[in-house]
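The other protein chains are all here in position, but one chain of the complex has been omitted.
To keep things simple, chains are lettered A, B and C as they appear, and every chain counts its residues starting from 1.
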Amino acid sequence: MKIWVFGLYGIVSTTAMTGAKAIEKGKAPKTGLVTELPEFSEEINKTIPFKFKFGGHEIRQLDKNGYEATLYHWNLNRHFDREFLDAVKDDLSEIRAKKGTALNCGSAMEDLGEIDYLEKNEKLTLSDIVDAIEKDIKEFADEDTVAVNVASTEPVIKYDKQYHDRLNDFEKLIKENKKELITASSLYAYVALKNGIPYINFTPSSGASLPALKELAEKNKVPHAGNDGKTGETLAKTTIVPMFKYRNLKVLGWMGYNILGDLDGVVLNHADNKESKIISKDGVLEKILGYSPFTITEINYFPSLQDNKTAFDFIHYEGFMGRKMKFYFIWDGIDAILAAPLVIDLARFILYAKKKGESGVVKELAFFFKSPMDTDVYNTHEQYQLLVEWFNRLKEK
Amino acid sequence: MKIWVFGLYGIVSTTAMTGAKAIEKGKAPKTGLVTELPEFSEEINKTIPFKFKFGGHEIRQLDKNGYEATLYHWNLNRHFDREFLDAVKDDLSEIRAKKGTALNCGSAMEDLGEIDYLEKNEKLTLSDIVDAIEKDIKEFADEDTVAVNVASTEPVIKYDKQYHDRLNDFEKLIKENKKELITASSLYAYVALKNGIPYINFTPSSGASLPALKELAEKNKVPHAGNDGKTGETLAKTTIVPMFKYRNLKVLGWMGYNILGDLDGVVLNHADNKESKIISKDGVLEKILGYSPFTITEINYFPSLQDNKTAFDFIHYEGFMGRKMKFYFIWDGIDAILAAPLVIDLARFILYAKKKGESGVVKELAFFFKSPMDTDVYNTHEQYQLLVEWFNRLKEK
Amino acid sequence: MKIWVFGLYGIVSTTAMTGAKAIEKGKAPKTGLVTELPEFSEEINKTIPFKFKFGGHEIRQLDKNGYEATLYHWNLNRHFDREFLDAVKDDLSEIRAKKGTALNCGSAMEDLGEIDYLEKNEKLTLSDIVDAIEKDIKEFADEDTVAVNVASTEPVIKYDKQYHDRLNDFEKLIKENKKELITASSLYAYVALKNGIPYINFTPSSGASLPALKELAEKNKVPHAGNDGKTGETLAKTTIVPMFKYRNLKVLGWMGYNILGDLDGVVLNHADNKESKIISKDGVLEKILGYSPFTITEINYFPSLQDNKTAFDFIHYEGFMGRKMKFYFIWDGIDAILAAPLVIDLARFILYAKKKGESGVVKELAFFFKSPMDTDVYNTHEQYQLLVEWFNRLKEK
Partner (left out) sequence: MKIWVFGLYGIVSTTAMTGAKAIEKGKAPKTGLVTELPEFSEEINKTIPFKFKFGGHEIRQLDKNGYEATLYHWNLNRHFDREFLDAVKDDLSEIRAKKGTALNCGSAMEDLGEIDYLEKNEKLTLSDIVDAIEKDIKEFADEDTVAVNVASTEPVIKYDKQYHDRLNDFEKLIKENKKELITASSLYAYVALKNGIPYINFTPSSGASLPALKELAEKNKVPHAGNDGKTGETLAKTTIVPMFKYRNLKVLGWMGYNILGDLDGVVLNHADNKESKIISKDGVLEKILGYSPFTITEINYFPSLQDNKTAFDFIHYEGFMGRKMKFYFIWDGIDAILAAPLVIDLARFILYAKKKGESGVVKELAFFFKSPMDTDVYNTHEQYQLLVEWFNRLKEK
């Protein structure tokens, strides 16, 4: 299958490409891949063989090829054994990102070093940008192609009922060149869905969440899913909090501190880009517990950690006769290592969904997201069960 | 309903009694009670009103009444607000334990201060002991009575096919007065089941696990459940380990250190009594993961903590491309506060089972146990779901 | 000896009074008292017997006596065994706070419930307020009296060279009634030093730090010390960071999250009151290490914890060949229990200093403070050594 990545040269994308190709060559284990669990493995490999071709849009490092860009991240992070990179050097070297868009991606972009993007050419209208993106994707895509957004988190854009609610109005927005009303991720999602390409939003950016784009997906019968890959502290949180609920232990407060040092951290340190990240963390506890305990959730930039994400959570809870007790956990993970296999899993699952005739929001993929679309199921265990049941249903088709 | 407790004056039992009566009087919140969750509350309260009468066997503090014994534990542990104890002083003062048995309860018993038990009178045969226990229980019990074992962990007794496998042989064992082949918990279980009283084994001791006693339960159509209340580190472990499984993250090693300072700790520090505790922890990971990672599980006595149980767990796991990562958690809980509400929950659920005609091992109560009987479901979430489904099934009856 | 406390009915003060009187009566152990270590005990008890009389200013709970105010805190926090409070009920009941000042104490004061203070009477000038405070203190004080500030943290007041730099100008400020240029803590310090009463600033507020007040202390030959009692995370930090320095391990980053739920937390949650707390934490690492690693230091309000202060620190450091490693600690303490004995220690040490003829800033008391005055010694170990040497020097006098 083919995967078109928005944010192709980022650390998540380059890690996914290295791992996918290394596994393909039998050089790396399949650890971390949900699709390779016994529940899915046979059927998924029969339908979608483990063989990938990558392309995508980027706004940085456009002078580099996929190998050089991966090496750049590896030198900073040493996040996997060098052997894997060496083994796939030729495959990655063939990959070359196309120039993308950074429309309304926030002040943080300026801190990421030299960047280039379509709208730097101020003469380009929204229609021109859409056309340019579409041309790149069409050249790459075949029947078995999906698109995944792993670009940096965008600032939240104000919802505008006039243009965001219905497909007609959204296309008017493009025609009228209302650049201030749309972000890069939604433009990308628009092009993908317009061309019948299943779309995954792995970030908290708006992507395909606008009602107008959901309408487009329904109309074109394209499946899509999001938002925001659940890879670290939220994964642990949504796994653990049900324990308190099942036992009728009252959560008095939950404090979660996240620190990380990669570009994601740089971006999140910008107030405007941070907002959408915070929102996607909000409400998780309430959704599972049915009430809102006092919470602190912070994400801080901590440069020396690079891509090593550390989270510290403290849970204060009340038991029998109102007695207060404590629970702490420390999550010490490598963000890209946790995220990358999910990109591959989601690409395969959404393509599988397409092959089985699914369209619109695939809410049964909630298991992979911090802010799953169109569902209130946030409990990791229930999400996993839904995923298995959904997969089994499709298999029967 | 009435609850007959083996180990009536222990900290778990006295905490359960204080809480139950304080809640009955509207003085304490219902936090920690599973039966008071929306899934069960209405039906359970309709069938089994929140109103309890307690009695039981004991081998220590036989000169004290229930209030004095509770005060003894409270002074050492301050494990709940004194107000609750004051509010139920009269109720607890009326409770008086009967002298029980400590048969083959291990060397640790000697460290627990002055103790007294039936077989101190060496003339008493097993039949005499059984008769004495039976007489006490019969005087107390009515139709709505259950028995719960919360006495200290016994050493593991060697399984003897000749006497333990069939009910006939077991009763021969009693008649032949083979004292060395039977422990207190199984004698208690025998009397309860013989008299049609549902039985809960909240400890890792053998209790009703012997095939002969399971046969008795089937024969008399009595429901029972066990073993070993899941209150702390194992609860957290069986909640968290599924996360690694669902995500195909390979657990390389799991280290779990438990320290506690109460009588349970004293008892467990004795090699012979420790054995059964260790065994009930074993296998949990394998049951959930399907493979056996390297594990260290220790329980150590740490006197200054009293009943404050602290566990530290470290999980080493492997993700994408074999990269190793880490997860730590600290459980800082009060053992009796976590255990006591489960005693009340189990008493109500097992009585409910009886009222609905269930008999034999109720494996759907696995949610409450470290070593659930007759089931391989160790994942807390699956256990909870089974519990809800079972309850709904009975409700329909 | 006698101790006049600014913030008499706060939790630190009431805990100190309860403990001091309980120890006096032989009901409580002397744990936590530095003055009772072998290095100091004999000499200090010979010079300043363990016998205390308390009085002070307050702006809340003025209708209560010392016992009632202590009970209020105890009911919320259960921070010590009730027996101690019962044992000193009569002593505390005799204590009655005088109405104090809350001048420029910030917006947080409004959240602390009903308060009353001298300047509520808007006719009162600064001179009137000073006179009122002075009258209260003079009625109480004898030769062996010291004053301690444990009132809530004030907002930082802008340094005004014209009025804060020299004693003459400061007294002009009072005469000219420049209310906007002075906070309560400095007014209190002024009155204490003016009357020859040694003064301890246990808070990060300005207190006696203004050059004008230091001049007054020198002039009147009164010893004083501050600022900001070092009780929790900073104590651990200044103990541990020297280890990295001695071993030439480079600290790459230090993240320190503090959460607490008492009034101090409420106050610190107000941006204006928080500022002085943050500043007194700043620079600690640089002072010890000689360079400034990346740091995050946060103090958050977490209501359910009450006075139970929890801190989580993560240290990222670099060793041989640049290899990065990690160190974590969790501080789970009771703020008032940690602070209260230091109030007693400081009162005794500063009185001892006076008896031995010391005056001005006693920088050798740095051991007790987060932001010690007039010294760069922040390493806890060096501070302790300085304290012992200083005490031995005075003893020889």
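Just so we're on the same page, contacts are C-beta pairs under 8 Å (C-beta built on N, C-alpha and C of every residue); 3 or more make two chains touch, one makes a residue touch a chain.
Computed from a predicted structure; not experimentally measured.
Trainee: Can you say which of C:K178, C:K326, C:K363 or C:K395 touches the chain missing from this structure?
Mentor: Of the candidates C:K178, C:K326, C:K363 or C:K395, C:K326 is in touch with the missing chain.
Trainee: So one chain is hidden, and I want to know which residue out of C:L71, C:I115 or C:I240 touches that hidden chain in the complete assembly.
Mentor: From the options C:L71, C:I115 or C:I240, the contact with the absent chain belongs to C:I240.
Trainee: Touching the missing chain, which residues of chain B?
Mentor: 252-253, 255, 257, 259, 294, 296, 298, 300, 302-305, 310, 312, 314, 316, 318, 324, 326, 328, 330, 332
Trainee: For review purposes, identify every residue of chain C that touches the missing chain, sorted by number.
Mentor: Contacting residues on chain C, toward the hidden partner: 15, 18-19, 22, 28-34, 36-37, 79-81, 84, 235-236, 239-240, 242-243, 246-250, 318-323, 325-334, 337-338, 340-341, 367, 379-382, 384.
Trainee: Going by the touch rule given at the top, which residues of chain A touch the chain that is not shown?
Mentor: Residues touching the hidden chain, for chain A, are 78, 81-82, 330, 332.
Here is the rule we use: only the chains that are shown with their structure count from here on.
Trainee: Cα centroid separation between chain A and chain B, in whole Å?
Mentor: Distance between chain centres: 45 Å.
Trainee: What is the distance in Å between the mean C-alpha positions of chain A and chain C?
Mentor: A distance of 49 Å separates the two centres.
Trainee: Name the residues of chain A that each touch 2 or more other chains.
Mentor: Residues 318, 326, 328, 330, 332 of chain A touch two or more partner chains.
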